[in-house]
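A single protein chain has been omitted from the complex, and every remaining protein chain is retained in its original position.
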Amino acid sequence: MRYALLVQGAPYSSQASHSALRFAAALLARGHNLECVFFYHDGVYNAARLAAPPQDEPHLMDAWCALNTEYGTRLQVCIAAALRRGLLDEREAARHGKSGYSVQSPFELTGLGQLIDAGLGCDRLVTFSP
Amino acid sequence: MRYALLVQGAPYSSQASHSALRFAAALLARGHNLECVFFYHDGVYNAARLAAPPQDEPHLMDAWCALNTEYGTRLQVCIAAALRRGLLDEREAARHGKSGYSVQSPFELTGLGQLIDAGLGCDRLVTFSP
Amino acid sequence: MILHILNRSPGSSLVYREALAGMGPEDRLLLIEDGVQGALTSQARHFESLGGRLFALREDLASRGLEGRCDASVQVVDVDGFVVLTEEADKTVSWF
Amino acid sequence: MILHILNRSPGSSLVYREALAGMGPEDRLLLIEDGVQGALTSQARHFESLGGRLFALREDLASRGLEGRCDASVQVVDVDGFVVLTEEADKTVSWF
Amino acid sequence: MQYPTVPPAGDVLVILRHSPHGSSWLREGLDAALVAAAFGQAVSLLFQSEGVLALVKGQGPGPLGQKGTSATLDMLAMYDIESLFLDAVALARLGFSSDELQLTARPVDQAATAELIAGHRLVLTF
Partner (left out) sequence: MQYPTVPPAGDVLVILRHSPHGSSWLREGLDAALVAAAFGQAVSLLFQSEGVLALVKGQGPGPLGQKGTSATLDMLAMYDIESLFLDAVALARLGFSSDELQLTARPVDQAATAELIAGHRLVLTF
């Protein structure tokens, strides 16, 4: 089946990201496809490229990126939720006259329409919230 | 009296920052001093330098910075909470081998000891949480 | 006297029980943010043990359209009153 | 059949009431994260209307040291079982 | 009070469980509903639990001019979102009646809530 996940919890603050990643691994192991993970509300903080967790803790961002590399899962971040929270890719940073950027590929800033598409287009959408 | 605030809510996600800023304005108007604002838990996200909120909404980061400029209030961010959430100043970014940075002056990354100091050294500590 | 500050509604969160458990006989409770729902006539019974020691923040009531629906047992204060409450208290404890 | 997923404990959050209100007679409820507290023998009464349709995630029970304290009415599933539950359901609804 | 026994079905049901101002959940949920409608989906809203407070009249800006959500509610009709429901139990518990609200929403009880959820292809809770 084609799955999509919606993640709404900030990494390290809530268990949402951990639960979603564990669920992702299990569904892939059962032969399903994970089309995309959509990050909304505080879930957008998962895309913060500078995250530097202690070495004895899971590196959530690396785990997200591995989903993209190994399975082609798209990592889509709600742009409206991201901008107000300080998560800008190079293009948005330029557009807002800011130097530097805080989001990079494979995370992509995108509109909420992608969430609706994923929710209606995939066979299953599973939400992990704080 | 000498006040300190502890802010633990992410900006825009919870009302904590708005409440704290309003309370700060009121205590200053009554002639008190606001020695510092300490950011912990998801409150550290208030220090994200790239925040680009819509123009018809309050710019929380600018409001924090104004407290520092006008009243000398120190803006102290728990370094351990910040690093795992992707909030690094130039020094920490260099130390972790990352290009770019997401926190800048007048926000300062500091240890939790500053929170204890503020809590015991000031006359009042008021906490705003999500 | 300690000022306790509660920002959750008794209709969705049970933290108000711990806030009440932590209060001494002179302590005061201020409802802010979503906590002001507890000041509604329909909700104030959760705090009836407090007698005259229950407060709610006017600005948070007003922004929610709830200012006219407070229980008579609640003292409504604006943010300056919030500061005064912290001045009068030995310390504050926030419940969330 | 719809799979409802609840990650809050009935001891601190009242969202379990809305989750139950949203459930049809064939729907299932899976407790995850802090929600697994609801699977404790002491807490499972909140979900007694569900009969055999209450599940709890084994890994979240185990990491909290609660695996041995589940009520007999709860079906404990691991994360593979969680995926199976989503396969069998028409859709999922998360309550938090 | 009359409860619909068979609520209309649709593509997307957005359940709003949070009150205005305290968090961004309500606003972000409404945004998701507006976008779904703009993409041509048939959208229903269910104001549940504290979410019914979104419908209270006379709301204003929060501290620092924090935007609320009542202006967004006025946009629902423009987006053809007219399938509005509210949690009758929660409304009564908070001491409000339906005719005191900014918008008209159909009160639903527990059975109708479950039918609403079953009747939509995608259900998002905020």
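Just so it is clear, A, B, C, D and E label the chains in written order, and each chain counts residues from 1 on its own.
The rule we apply is simple: a contact is a pair of C-beta atoms (placed from the backbone, for glycine too) under 8 Å apart; a residue touches a chain by one contact, two chains touch by 3 or more.
Just so we're clear, the structure is a prediction, and the values are computed from it rather than from any experiment.
Within the entire complex, contacts from the absent chain reach the displayed chains A, B, C, D. For subunit C, the residues in touch with the chain missing from this view are 2, 14-15, 17-18, 21-24, 27, 91, 93-96.
Mapped onto subunit A, the footprint of the missing chain covers residues 12-15, 18-19, 21-22, 56-58, 60, 63, 130.
Touching the omitted chain from subunit B are residues 6, 40-41, 80-81, 111-113, 115-117, 119-120, 125, 127, 129.
The rule is short, and it goes like this: only the chains that are shown with their structure count from here on.
Chains that touch both subunit A and subunit D: E. Annotation of subunit A and subunit C: jointly contacted by B, D, E, touch as defined at the top.
Most remote chain with respect to subunit E, judged by CA-atom centres, is B.
Centre to centre, using the average C-alpha position, subunit C and subunit E are separated by 27 Å.
In subunit A, the residues touching two or more other chains are 41, 125, 127, 129.
In subunit C, the residues touching two or more other chains are 7, 11-12, 33-34, 59-60, 79. Under the contact rule stated at the top, the pairs of chains that touch are A-B, A-D, A-E, B-C, B-E, C-D, C-E, D-E.
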